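Sharing a structure below in structure tokens format, with a few things to ask.
Removed: one protein chain of the complex. Kept in place: all other protein chains.
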């Protein structure tokens, strides 16, 4: 595996989930793979979970890790060509990328959306420059439009908690190989004993304009998984079709949540699909969309999920996120697992 | 050992000092204990000695280390419950703590006093939330009211330099097991050949309001050790009774210093014991309290100690801190040793 950006990069999901379970059972099993290999984590934006879980995953695999906060430890980088660089940017990505790449064997990139220029953000310029000019395996640690390490961790978490499935961590068999337990996109129809879980991605209000990376990747991965997937949001928040795919859109949030097994709450700003001029704007702060007990009451004893960080009182109420049905902590813990699988795959293909 | 906050956490001081010596003689002796274990160091405030010595100690013990500067690399964390989080804080400690804990095996926390709300500071809310919600061993890397790694290093330094004791590093026997050499709180009366050293904690002036963490812990540890302990400061600077204990208070600094074997200088702001409304205030900048040659002249050829960083010209004069009797450097070097003992204990109890 040379890049990890989209769900296709991970290949068969059943196999990927089996590897996730294997690693969760013994996080240090593949430690020999990373010997004398160095991961460089490059942050253009701040991070908590990604920073920590990726370091942990790389160390589990025996790698050395170098963390670079571009803006704090180094300086601003120019990304456009043909510029006379007499401003505040001291170096061009065209030099910085191959140089950074020369000191490592693998690169993780964190780069947020600017939310002002839709074309620029969705072109993923920075990420693709890293892929093109580094010559090294590159994975997205959340970029302008995708957050695949999160979506993979979300899928692991849903798989561990879906009806009829014991949690991965408690199983003796590898579990994921039996379609009657946890069939995902295996091509086979789910066995009668398995209920396809209903997963609802719901927009929720926030005080700041946020990127679409998390809902984009979550939608992409859910479309590829063996689940009944519904997206709900106020009008105007339609996700880009390359990510939303054929997912069912339901503008009535309560209707969407009915019978849900998993409620995945997240705010995002306007993706600008129907009205490009609204890209990155906040179209609604409607507190009626905040997930509270009344919302959860219409679900099928649904589990609550969020990628974190979460603004309490805006996205979700205290009682819901602190309830027994909240999966936010094991979901975050699975970031170490999803990242371990990705790094292991990249190390194996070197 | 699951927490390291107060002197009671370390148990028998004689045994702890023996372990300190053992580790000082061979810093890598227990390296096997930390294999595949990760320490997460979480800083809410800047740090020099603690940051470096704790990393070194953890690496000596074979651990992986992740350093998180919360405000620089991540974002501000909400610590109050029931808040609608529409301000500048992106995440609640109630999520952040268990998430961070899920990526590591042990946590060190650095969190300073705000010095505005005595009740909040002395409740140690942040530290206790880490203990309650992380499920992992937690040690204080200086918090609002305590700095036990410093106090333990101070005790090691005093033990190495007290009359009749050869320095730990130069000894062949383990030393600390013989009460006639370095008896501490062993319950046995000190043998005739041992002089109980006089240790004086003296307030000194500073240009900024500083926390009471260092004097609090130093007082607590000296009260537990086999020394003659005196505290001197201007009126109004009385330490909290839970830390000052039965220590003798002497408001006349020169009288306190007479015959001292160890002079431990430190500034602190008003602890607000007698006048809660003065909490965190600077009550005096009296330059007469600055430790200079005249102050040291009345001691018993006393050693000068300070936890560092120290403001020269305010706390102490250049000639005193640069004198042969200054222990500030070996005292700081012992931070690696005190921390090694604490981490070793925590690893052993996993």
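Each chain carries a letter (A and B) given by its place in the written order, and its residues are counted from 1.
Methods note: a contact is a pair of C-beta atoms (placed from the backbone, for glycine too) under 8 Å apart; a residue touches a chain by one contact, two chains touch by 3 or more.
If you're wondering where the values come from, they're calculated on a predicted model, not measured in any experiment.
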Inset, instruction - Specify the residue from the set A:62, A:98 or A:245 that touches the hidden chain. - result: A:98
Inset, instruction - Would you mind spotting which of B:207, B:293 or B:350 touches the chain that isn't drawn? - result: B:207
Legend entry - Residue in contact with the excluded chain [from A:25, A:90, A:242 or A:301]: A:90
Inset, instruction - Would you write out the residues of chain A that touch the absent chain, in ascending order? - result: 36, 38, 40, 64, 66, 68, 72-75, 78, 81-86, 90-92, 94-96, 98-100, 102-104
Legend entry - Hidden partner chain, residues of chain B it touches: 27-28, 31, 43, 46-49, 51-53, 55-56, 59-60, 69, 72, 207, 308-314, 318, 321-322, 328-329, 332-333, 336
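Assume only the chains that are shown with their structure count from here on.
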Inset, instruction - Quick one: superpose chain A on chain B by CA and send over the rotation angle as a multiple of 5°. - result: 120
Inset, instruction - Between chain A and chain B, tell me the centre distance in angstrom, where each centre is the average of that chain's C-alpha atoms. - result: 41
